[in-house]
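Once you've had a glance at the structure underneath, I'll fire off some questions.
Missing here: one protein chain of the complex. Every other protein chain is in place.
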Amino acid sequence: MATQHSRSAARLMMAPAVVLLLGWMLVPLTMTLFFSFKKYLPLRGDSLANGLDWVGFENYVRFVTSSSFWPSIYATLVIVGGVLAITVTLGVLLAILLNQPMWGQGIVRILVIAPFFVMPTVSALVWKNMFMDPVNGLLAHLWKAFGAAPVEWLSQASLPSLILIVSWQWLPFATLILLTAIQSLDSEQLEASEMDGAQPLSRFFYIILPHLGRAITIVILIQTIFLLAIFAEIFVTTGGAFGTKTLSYLIFQRVLESQNVGLGSAGGVYAIILANIVAIFLMRIVGKNLDA
Amino acid sequence: MGQIQLNQVTKSFGDVQVIPPLDLTIEDGEFTVFVGPSGCGKSTLLRLIAGLEDITSGHIAIDGKDATDVPPAKRGLAMVFQSYALYPHMSVRKNIAFPMRMAGVPEDEQKRRIEAAAKALNLTDYLDRRPGQLSGGQRQRVAIGRAIVREPAAFLFDEPLSNLDAALRVGMRLEISELHKRLATTMIYVTHDQVEAMTMADKIVVLRAGNIEQVGSPLELYHEPRNTFVAGFIGSPKMNLFDGAEAQKHGATTIGIRPEHIDVSKTEGTWKGRVGVAEHLGSDTFIHVHDTGLVDMVTVRITGDIAARHGDEIYLSPQLDKLHKFDAEGLAIR
Partner (left out) sequence: MARSATTKRKVINTTAAWIVGLLIFFPILWTILTSFKTEAQAIADPPIFLNFDWTLENYGVVMERSNYMRFLWNSIIIAGGSTILGIIIAVPAAWSMAFVPSKRTKDILLWMLSTKMLPAVGVLYPIYLLFIKLGLLDTRLGLTIVLMLINLPIIVWMLYTYFKEIPGEILEAARMDGASLREEVFYILTPMAIPGIASTLLLNVILAWNEAFWTLNLTAAKAAPLTAFIASYSSPEGLFYAKLSAASTMAIAPILILGWFSQKQLVSGLTFGAVK
């Protein structure tokens, strides 16, 4: 299906998408790389027009030695790890539950998926005010009903609160993908294992879980990439206070709030490297799938 | 008109040459079949003629005019694909009309030709259905209808019957042959099934690894195969071929004898063997004979029924005038 004619037409038709994405990737990336080696504080009069001072790796060193760096790494890891653990575990269980025969399966599916479609700013605000508010929040009422003192969620238990909010948003994604994967499991395989005398629990561990392995990996990789970048949830709830300043949020603050572009850019380069490490694994799986 | 000439045509995919230099002329009005085992390049050859693939070197001429660089749409050829390739979002009528719409044929002329094609192909009742609502045979007919209305210089068929079941295949085979007799337009037909080739063709082109092994009428190929490959490929059941001492007796490296040219006896004959499986078809019986000391198995075809039980001793005598002899290169000795 390939003649010279169609091949050159194909190249022409691919060009806009390729050129745009290449530009979108290379131009800002080059600029970030450039800024990361410069002293660039727009508020103190530094500007591109006047030329920027070359500072070598100083920004890179300062970014990692600053007192906020390790806490931000800690917050990032806790949030990403916590959300992954919750969404994957509950996702597997929910997927299995939803795959059982029941009445109103379609409606339940819709209920479970719904949070994924809620815009991040809305879910953050709703949780912050209507559930986690220490005075009027629903959780405060619940605590009081049991005679406990209301918790100031977003300051006293800031990380778990954020993990809860973000998990609520991402659980539908994990569930939906794992449910799709479970449905592709050959029911004859399960029946065969049942004939072989496997009990429900061993069927889960020896047949279902291995079958889900690939899907779980994909859920973890994709979520990791998105979770490393969560922004609105922190922006709206704590604004980075109470130990919720993740790496991305720290970079955001350096760049836009304190306007230290050089330092922020160095941080950005770190974030890009980190995301790329995860992306490589994901790309490998997707690539393999392309061959099949 | 539809004479097609290939002149020193080659095709390479990357470094792999799938068609070595090839010359072939298909005369106007001829039903030509390209036949060969899968991967022999027959479909590629058809696609080169269609213009769906570029030729690497050489020339293609249609009706004497060079068509090497002419895009498929402009070659005036119609093609029927293995998967029928009907447009699923259009009704049968629209499917058939599509090539005329592209060519700007006036509406009423389109209508006339659609009606005519539908009548000829028994599709009149289905014109407003979608391809998805038709059976395999009907889809095949729509694909043919779409080809006919263009009034092309030649029809190209790419294994059109391989997706049909056996009974339907026989019927469609006849329909296509009849169509050819009626239209008298050039047809090029690709198949791996030598029965289709034998029954339909005016001219068969046997291909192996991109090379033309032999070109000729079905009976020429049957009676005078040029080499061992054609001998083994044409005819069903296959010709029995043996080398060694038995061949040397006849002054050849390899000799071949068709199953129907072996006489059978319970008591005497040239070769002695033991009956393996006997396939009773009613009209014919195929007996597979083992332990002849020649090859693993000799196939014999006997008209009518014969009582042959597994393990029986049996004597075989080739009809010597029907013996095919081949030299060390596998070429026929004439």
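Going by the order they are written in, the chains are A and B; count residues from 1 in each one.
Just so we're on the same page, a contact is a pair of C-beta atoms (placed from the backbone, for glycine too) under 8 Å apart; a residue touches a chain by one contact, two chains touch by 3 or more.
All values derive from a computational prediction rather than experimental measurement.
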### Query
Per the definition of touch given earlier, which of A:P115, A:P134 or A:G243 contacts the omitted chain?
A:P115
### Residue in contact with the excluded chain [from A:I73, A:V151, A:A198 or A:A232]
A:A232
### Query
Since one chain has been left out of the picture, which residues of subunit A touch it in the full complex?
1-2, 6-7, 9-11, 13-14, 16-18, 20-21, 24-25, 27-29, 31-32, 35, 48, 94, 97-105, 107-131, 136, 138, 141, 144-145, 168, 171-173, 176-177, 180-181, 184, 187, 190-191, 214-215, 218, 222, 225, 228-229, 231-232, 235-237, 248, 251-252, 255-256, 261, 264-265, 268-269, 271-272, 274-276, 278-279, 282-283, 285-287, 289-291
## Note on the structure
Logged for subunit B, residues touching the omitted partner chain are 50, 52, 71-74, 77-79, 81-83, 85-89, 98-99, 102-103, 146, 150, 156
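Here is the rule we go by: only the chains that are shown with their structure count from here on.
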### Task
Mind checking the centre-to-centre distance between subunit A and subunit B? Centres are C-alpha means, answer in whole Å.
58
#### Entry: Residues on subunit A engaged by subunit B in the complex (per definition of touch)
1-5
### Message
Which residues of subunit B touch subunit A once you look at their complex with the stated criterion?
### Response
51-54, 71
